[in-house]
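For this view, one protein chain was removed and the others were kept in their places.
The letters A, B, C, D and E name the chains in turn, as written, and every chain counts its residues from 1.
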Amino acid sequence: MIPVIFRRIGRASAVLVFFWFGGALIFPCAIRAQLITFSKQDLADYTAKEPFERFPDGRPKVPNELLERARDLNSEEIWATLHEKGYNNQFADGFTILHPGKPLVGRAFTLQFMPLRQDLDQVAQQKAKEHGLARLMNQTAIDMLQPGDVLVVDIFGKKVDGTVVGDNLFYYVMKATNGGGLVVDGSIRDLNGISEIDMPAYFKSADPTPIGNVMLTGINVPIRIGNVTVMPGDLVVGDREGVYFVPPQFIREVLDRADEIRIHDEWTKKKFDEGKYKSSEIYSTPKDPKLRAEYEEYLKKRLAELKKQRGEN
Amino acid sequence: MIPVIFRRIGRASAVLVFFWFGGALIFPCAIRAQLITFSKQDLADYTAKEPFERFPDGRPKVPNELLERARDLNSEEIWATLHEKGYNNQFADGFTILHPGKPLVGRAFTLQFMPLRQDLDQVAQQKAKEHGLARLMNQTAIDMLQPGDVLVVDIFGKKVDGTVVGDNLFYYVMKATNGGGLVVDGSIRDLNGISEIDMPAYFKSADPTPIGNVMLTGINVPIRIGNVTVMPGDLVVGDREGVYFVPPQFIREVLDRADEIRIHDEWTKKKFDEGKYKSSEIYSTPKDPKLRAEYEEYLKKRLAELKKQRGEN
Amino acid sequence: MIPVIFRRIGRASAVLVFFWFGGALIFPCAIRAQLITFSKQDLADYTAKEPFERFPDGRPKVPNELLERARDLNSEEIWATLHEKGYNNQFADGFTILHPGKPLVGRAFTLQFMPLRQDLDQVAQQKAKEHGLARLMNQTAIDMLQPGDVLVVDIFGKKVDGTVVGDNLFYYVMKATNGGGLVVDGSIRDLNGISEIDMPAYFKSADPTPIGNVMLTGINVPIRIGNVTVMPGDLVVGDREGVYFVPPQFIREVLDRADEIRIHDEWTKKKFDEGKYKSSEIYSTPKDPKLRAEYEEYLKKRLAELKKQRGEN
Amino acid sequence: MIPVIFRRIGRASAVLVFFWFGGALIFPCAIRAQLITFSKQDLADYTAKEPFERFPDGRPKVPNELLERARDLNSEEIWATLHEKGYNNQFADGFTILHPGKPLVGRAFTLQFMPLRQDLDQVAQQKAKEHGLARLMNQTAIDMLQPGDVLVVDIFGKKVDGTVVGDNLFYYVMKATNGGGLVVDGSIRDLNGISEIDMPAYFKSADPTPIGNVMLTGINVPIRIGNVTVMPGDLVVGDREGVYFVPPQFIREVLDRADEIRIHDEWTKKKFDEGKYKSSEIYSTPKDPKLRAEYEEYLKKRLAELKKQRGEN
Amino acid sequence: MIPVIFRRIGRASAVLVFFWFGGALIFPCAIRAQLITFSKQDLADYTAKEPFERFPDGRPKVPNELLERARDLNSEEIWATLHEKGYNNQFADGFTILHPGKPLVGRAFTLQFMPLRQDLDQVAQQKAKEHGLARLMNQTAIDMLQPGDVLVVDIFGKKVDGTVVGDNLFYYVMKATNGGGLVVDGSIRDLNGISEIDMPAYFKSADPTPIGNVMLTGINVPIRIGNVTVMPGDLVVGDREGVYFVPPQFIREVLDRADEIRIHDEWTKKKFDEGKYKSSEIYSTPKDPKLRAEYEEYLKKRLAELKKQRGEN
Partner (left out) sequence: MIPVIFRRIGRASAVLVFFWFGGALIFPCAIRAQLITFSKQDLADYTAKEPFERFPDGRPKVPNELLERARDLNSEEIWATLHEKGYNNQFADGFTILHPGKPLVGRAFTLQFMPLRQDLDQVAQQKAKEHGLARLMNQTAIDMLQPGDVLVVDIFGKKVDGTVVGDNLFYYVMKATNGGGLVVDGSIRDLNGISEIDMPAYFKSADPTPIGNVMLTGINVPIRIGNVTVMPGDLVVGDREGVYFVPPQFIREVLDRADEIRIHDEWTKKKFDEGKYKSSEIYSTPKDPKLRAEYEEYLKKRLAELKKQRGEN
């Protein structure tokens, strides 16, 4: 990305740069200077069912060991549990996937942008100033990222001027999140440079323009990505199909169900490999009670192995 | 639309019905029960430049006489002033227009929907209950509409289950806003019935399903319609091209400029009708100093007439 | 449309012309010469629940008086009953509507086209010949149309060369069906001429080319229109939103429910007009038990009037 | 449209304004200052087969009486002749049609725009100056329009900043062409104002922005509209389906064939009205030799009547 | 994919599961229980020109050695022969290609789905029962696959609920067809799992939902894939451009022509490599008679070598 000192900046870009750096040294202050606010109390109220710890700012903190287990998840395994719970709006697709084979897993850190409107922008700037947030001296939203985070950005699908990061900031996000990842309902810049950085990313398009003509209106507020309402702290899982946003209260169940699904598939393929059965004799459930018993036995044994392997007892 | 008492309601619809009626008897209470909040103070801060009165809830109230004058505005006339001010994100199009010849003019009353997510929904319901808002006994957001309002709804372009109103509620909106109008980034229902009701409406699609699988997350909060950030109280003007959202502080200037543009066009056509001039001799500015003077004279005279006609001095 | 005698016909068109006239003098013979067959027995089996008479070829024949009542139906009223029955795939939209205000009502007469493939085409021709159907001497599928029919054509959305009728045949369809109508998942020709003919029509596009490069593969077989499986004899109802295909067994229930919905809307609007109530007090169900009783009374009375008016007792 | 004297003009618009007025007082000079040139000799060479007179600048001039006869043409009638001649790339559609019932007929006056590039622009300006064409003192391309012309503009589908005319210039075009018409592969402005002007127009979109960020690169050069290569002087015919561009050498044949088609349709409908025949017995050619003879007789008689009516002998 | 025993199944899914397993233990029975039928005799009649053996159910059986030769074919080589024969509707594209470099070659095994309609579904179920096909005890259509088959599925482009296979069944298809392949005008599930399985596949989209809200209406009936009428037994060839469906009677000619094209290209490139010729001197036909003779010689020699290599004499 282009160093600011080398270019003349038009007014619109200046606004952008401000907003980009419009996060906060001290989080609560930043929150106050946003057009859309969602307080620590709001976070606590609306995510009351999440069973884990929280970050100081109230965001649910899915434990690292579950993030680790979640690296094996795919969309279809998550669908099984969420569909049963009646959560059918948690999947988004239609993205360009930067590294298709590489799993995306992490905690949602959300950003919301809206089309620039100077009257609102000027008030937000003034509010920022009153909270002691000088324009270019402050940390950006990106500076608030934590290891294990996935940056999830709603910039309403904007392509031109909707490039949330270029390769420099993408690199920084990778460092700060420890390779967490990026999901953008919008575009990115420097696709060549970004392609060489080893962090999963999902975006709608790429464009040579820098971000502009927008304002950052919310950090860690509820946002819309496609047909999903994403909450800060959601478990984000991306595979070759798209991205799932899992409410924290369902994560354990999703992971346990996924174990069973994977063992089931393992056994099914083994049986298919024997070449003695038609698919319908084995799948999705063995017809023959003896085979079924064999499967149940296998499932039990493999689950126990998995548990042991994970050091659970 | 279908009376509830005659149908069995599935779970998802039930949720919807709740949210639909999730507005508030007493406005401040309603605000508290929303996922996205924007307080009276927020409204005051972010619309500080608006020069008019306000509604009790803080929403700017463009005076009726200006609404009246605005009925003659079209997109191109508004563009002239807003472009000069650097406001290039105030126009949205791509709508089906219900009554193409009929102007849409009024004060924005905004609604925001997000994809349904039961965990958030249940908390919002609980909050509503705590504020004394029983589910089906309360007024809806629509019950809060005032004469001169235009209902502007961000339901993220949803078609199936994204039908914000059918003909019954459309009729009520017409009554409540005194024919103000409707703008929906989403769909409507009962197009046949709605077509017979004399209120301007702009929507993306029509569908036979009722609204569902969404939650009402904000009443009179800043919303996105296409590439526009719409604020409660904005002047909404729709013509055959699309819809403009004018920040209140620019309305007088827009109207005055429109007077000049219309007089200019009047004079230009008159000159063209004489058949003596090539277009470039007259338009956009007369080349001949004498003609130019003639035009300036005409403009002055007509502006004076207009002023007199409006009872201004 | 262009008289054949005045033009030289390329090979592909010739094929087409054949198929167009590839219907049958005697229906069962025509059936035999089709690539896709659906026998009278098939029709009887698969529409066993339809409660009305049948045409000689087995197609369900919704009675004329029900067709008459159905002229007042709209999409949303049909949705209510079919949704309750679990039939959610009976609506198709995305059409250009020829005469938007004019209701489309009739019995489905279905045609299916597939992309031309000469090897299949030649066999079908040969079969036709063996059944005594000489090429240009036979009646077309269109010649089999009956008063009250709506011609429903699946030509896989084809635009160029997918023009099922021009103004001449459109006129004939109008005469033969007594103004029944046309639904085409494909295109029509001679839009200017067709616009002047008083029959409702729904089509995807218009094009100056004649139909070609396709083969007629089924007459009165089950077809797909958008997301609907259409059966011969379905009640077809089109309004400003799109087209509903109602299985005959549900028609009475749809019509009765529609009566109630219309009375409900009538009463609701009347109440809104009084200006004393908020929408949620009245709609969709009156909150106040007294009002509710008033409504129930009104409904009962109006239903009785309707019944009387229709000569039912 | 907005008078220039009332607005500050940015650099891009200024360029535009120049190009707009970049036509020529004296045509040959204008030609020289264009990026793409097509000389009088080129015109003569490439339209050598056109059988009519020419304008002074070499453009074919279809006679007024043929324009008059062409007002009854529709797309399908033109298709018949051009298809036979092997001209299958003369039809463009996908337009918004301003006045759907009103026929568009006239001689093509073509304009070509390309995306603005200042280095080319500056050279063209310099060339203009050298030919004595001062910037704002010269006539525009529009000033060159003649009665009976249809302005056909290739502005590569551009919507924003691609608005070739607003209501003022549209009005002038109407006056100058005597209601000829407009075809734009791009957008127009002031749709409200334009809707009230009685001239046929075909365009891809409407937008509130003025034209900008483009340069006028050719006046009366060969252009592309959709899948058509349009030549200056082509007969332009628009109906409800789209627009046909007829090379002048085929106009008489198109018109004569259209007479026969119309008489054929007249007779066909008359026969259908008798209600005695199946469609295939009559259309497209009567099967019965007696009927056929009747038709031939009818055709002969009506053609003679038409001829007489037109004063031909 | 998810084992049935672990999930509660909604009604719609149940229907689906039935149909999925709605194939037949004994083929003729399965045929009878389908909405759309195409008998062994129909197959024989409509593919009478195919020169090879047939499967017991009548499907043409392109010999294995030709399948082997066909692995080198690409779209352009097939186009050459089919275009000459006048078969211009045999190519479909717009697919996501699972393993772009891997050729898809095999015999078409076709499936047709239509939108679910319970009245038809229930009759089909009843018919299945009458033919001794118990719901979950029977083999699926997939169980009928043979080595060398390509499963070709018309599920009308459906994405959500249109996922014909997940990774378990994809694996089984791979085993059963011996790596034959899959073409779906619809979607697949478990893209991550499927990506690791070494079988070519062409599909329109991927989705986490299981198949549902559809009914299997035909096994080995004529189907539509894009603009192609596909017949059971067609040779299916997929490359990086898309998929060709070759009627069996043309296979030998296609292969022989492809030999010549490949030798021609070989020679052409060799000549280009010499760097002495302009492209037009060599391609597509050498201008110089001596060069031409050289080429003819080369072709003859190489064809002989190929023949020898294949053990033909």
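Here is the rule we use: a contact is a pair of C-beta atoms (placed from the backbone, for glycine too) under 8 Å apart; a residue touches a chain by one contact, two chains touch by 3 or more.
All figures in this text were calculated on a predicted structure; none of them were measured in a lab.
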Inset, instruction - Check the whole complex and report which displayed chains the hidden chain contacts. - result: A, D, E
Inset, instruction - Kindly state which of the options D:R71, D:R117, D:K270 or D:K307 is in contact with the chain not pictured. - result: D:R117
Legend entry - Touching residue (missing chain; options E:K49, E:K129, E:K269 or E:K307): E:K269
Legend entry - Full-complex contact with the absent chain, from E:E84, E:E130, E:E196 or E:E305: E:E84
Legend entry - Residue among A:N168, A:Q249 or A:T285 that touches the chain left out of view: A:N168
Legend entry - Residues of chain A (touch criterion as defined above) contacting the omitted chain: 1-8, 21, 136-140, 142-143, 166-169, 171-172, 175-176, 189-193, 195, 206-210
Legend entry - Residues belonging to chain D that touch the chain removed from view: 11, 35-38, 42, 45-49, 85-90, 114-120, 123, 127, 156, 213, 215, 217, 221-222, 224, 227-229, 231, 247, 249
Inset, instruction - Just the residue numbers, please: which parts of chain E touch the chain that's not shown? - result: 74-76, 78-80, 83-84, 91, 93, 101, 239-242, 244, 257, 260-261, 264-265, 268-269, 272-273, 275, 278-280, 283-285, 287
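Here is the rule we go by: only the chains that are shown with their structure count from here on.
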Legend entry - Minimum number of chain-to-chain contact steps, chain A to chain C: 2
Inset, instruction - Write down the chain pair in B-C, A-B or C-E that repeats the interface of C-D; the criterion is over half of the contact pairs matching by residue number. - result: B-C
Inset, instruction - Determine how many degrees of rotation, between 0 and 180 and to the nearest 5, align the Cα atoms of chain B with the equivalent atoms in chain C. - result: 120
Legend entry - Interchain centroid distance [CA atoms averaged], chain B/chain E, Å: 53
Inset, instruction - Return the residues of chain A touching two or more other chains; collapse runs of consecutive numbers into ranges. - result: none
Legend entry - Chain pairs that touch, as defined at the top of this document: A-B, A-E, B-C, B-D, C-D, C-E
